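Before I ask anything, let me first share the structure, which is written out below as structure tokens.
In this view, the complex is presented without one of its protein chains, the others remaining in place.
Then we have chain A:
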Amino acid sequence: MIGKSIAFAAAIAIAAPAFATATATVGQPAPDFIAADANGKPVKLSGFRGKTVVLEWNNPGCPFVQKHYDSGNMQKTQAAAKAQGVVWLTINSGAPGKQGYMTGAEAQAFEKKEKAEATAYLLDPKGIVGKLYDAKTTPHMYVIDPAGTLVYAGAIDDKPTADQADITTARNHVLAALADVKAGKPVAVATSKPYGCSVKYAG
């Protein structure tokens, strides 16, 4: 276990310089990162090359996140992605002491309670991955195509409210982007203004 942690720390240290190069831009290669999942296992983005990847910024205390989890909309989107063989990474960039911060065990419990279908729940308490992707809100969604290009960044849908009733009439930007990627088409709506609570970064 200790050996693993050291290896992980070393991996982060090696990967860190890559973080400084560029922040995520739609149409550009998605910057690579390594982060620990809820079990403490390192997860590397470039390890999923060849598969489509969805990044979801999460804060269980945020009412906008609750809108999509309590209604089952997020889980439904996750399941639809999973059915297409898409990798789904839920990321928590909340700093310790801030709203929504979770330890690995708490994150596991959250995933279980919500019946989430994510591939992994990543912990980013220092906000390194969050800042790398310029994640601003929870939820804030990103889609990366199999070639590793960032093809969508923005809101989960086009109804910026905390009202569950709005979900039925909203356009789910993530599902639409996944469909476009699957069909080999350029993503029709490649960016949108994310909505929700601000990411609770340290500082």
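The rule we apply is simple: a contact is a pair of C-beta atoms (placed from the backbone, for glycine too) under 8 Å apart; a residue touches a chain by one contact, two chains touch by 3 or more; residues count from 1.
FYI, contacts and distances are computed from a predicted model.
Among the names given as "Tripartite tricarboxylate transporter TctB family protein", "ATP synthase subunit a", "Oligopeptide transport system ATP-binding protein" or "Thiol:disulfide interchange protein", UniProt records the absent chain under the name "Thiol:disulfide interchange protein".
In the complete assembly, the contact with the undisplayed chain comes from A:P63, out of A:G40, A:P63 or A:G85. For chain A, the residues touching the absent chain in the complete assembly are 25-26, 61-64, 95, 98-99, 131, 136-137, 160-163, 191, 193-203.
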